[in-house]
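Only a part of the assembly is drawn; its chains keep their places, and the rest are absent.
Which chain is which? They are A and B, in the order written, and residues in each are numbered from 1.
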């Protein structure tokens, strides 16, 4: 089976083209956009880990190593598309348009952290694994019913493929042929459980066969492969040809979350298979004349400033509002709940 | 989007309907009125539903609006969440309440929580309909009455009509509600009686009980198929000179605490009847409400006549599981002669 799903690459580990077909489609703008966003989210990610260590952020789920997968896929979206991320996909949502400060707030236990700008349809990150997959199918179904060209993307990990919701979501999407892309980041582990213990299939892409759905396997650390293959899947979806399952093979460089210690369950053996996606793009830029020291310096400074400003915004954000505990449960508060709220505010000496 | 293909001439203003016809009528009406309405579930399209709740709807409104889904409850509810946040108003049928559990995570974690998690940016105005209850000699596991698994879940509402009139009015109210509503339909009542039901649109307010019988000595509180058990018990009690007041709760969350409090303050005694298991049943919530609101009025411990703490038995024994008028009368006598 595995041979039916070779890993699609556009550039190799040293940043040289392996698929020359793409030479024409890759221009400076694209290269710089990919690099910029990857650098930007990495800066964010490292800062977040730092803040967590300093006690300025709650438990945090880092994505280092998965930047190409997240940025490449997010840049393939249209503005009106729907995004259903997990707790590890803030690299993708930051790229799609969620703000950094908002994202920090999420990791500080603030519901405000779930809210993307009004012109970006980004769902709150899925915490219970795989549950967002049917949501994405449903949102895409709505677009189809309305006859738009919008589509949806569901992000999920290798572990998520073991849940019933993965199966039911993909089945619905294929039966109703809805415009959705199932974007799997196979980062080798679900917390401590390696993919060989998660499934007996050699690839995740082949799971598409169960749904009569196209499935492809790509090098998730090759930002070009991610970008172009995701775009293709979206084109297909927008043309009414239904969903695609994409397996982006990548690697979680750090811990599952800041509360996790990967040395308990993995050696860094397999890490050697993965060249850092940013470094790889740098190789490419050097190989093909896109490398520009001054520009890199400039965006480095810019993103650092952006992250610092976001930290400040997060830390200056008004403290959480007790009323919010009660106010977003129903459109109209039931009497019982109103009484609970009133009593509690009275207890706090308010109202 | 599929357009309504037929328009229904309505000459009369009311019609004799069974509860299941009233349910069908409510959905037909809303499919006509609101393009965002999508009905989906197992066997609800071509087959018109295993109880015929959706009979004829797919013929009229087409396969895009009345959708036969795969056999997949988490899929039905999960995609309904996606449809609802993206502008539709799905009405999902779960074939029997006893088969809702595969969708439990979607309901518990998402249907009920998305408004809160997104601070009202995303909402899921959707309806889940589910036939429930024992007493129709259905095969095993078709007869659960597990309403408290949902009333304990902040973020959704739960209604349970016992009559055709209430069924139509509550279902329409549910379909217009900005929040998710679970509509529990007592199978036992689907065809048990007909009554006059307005042909046009009306709603029954969610959160309001109904006084179905006035009385002085004791308040009986019931819902769904248990309302008629309460009524029969009240008739038997009347022969013994006991005057029963009966509340049909109709909405199980949020409960009409006021109606309960007022009635119990008057009668000073209460018997609660439900077919759900004793432990963890809604009866406990009602006792708590009375504790909170009418403590000093109460002259006897409240009695609960309920299903037992056992799985609903196979149908050859289900009559021994379900509350009967006789058990209720015993309860009534107990609270009166405390």
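Quick notes
By our rule, contacts are C-beta pairs under 8 Å (C-beta built on N, C-alpha and C of every residue); 3 or more make two chains touch, one makes a residue touch a chain.
Keep in mind that what you see is a predicted model, and the values were worked out from it rather than measured.
The displayed labels stand for chain types whose copy numbers in the whole complex of this file are A x2, B x2.
To be clear about the criterion, only the chains that are shown with their structure count from here on.
Inter-chain centre distance (subunit A to subunit B, centres taken as mean C-alpha positions): 40 Å.
Remark: subunit B residues 1, 38, 64, 69-70, 72, 74-75, 77-88, 102, 105-106, 109-110, 114-123, 154-155, 157, 177-179, 207, 253-255, 257-258 touch subunit A in the complex. Every residue of subunit A that touches subunit B in the complex is listed here, in rising order: 82, 111-112, 114-115, 121, 123-124, 128, 131, 133-143, 145-147, 152, 164-165, 168-169, 171-172, 175, 324, 328-332, 334-337.
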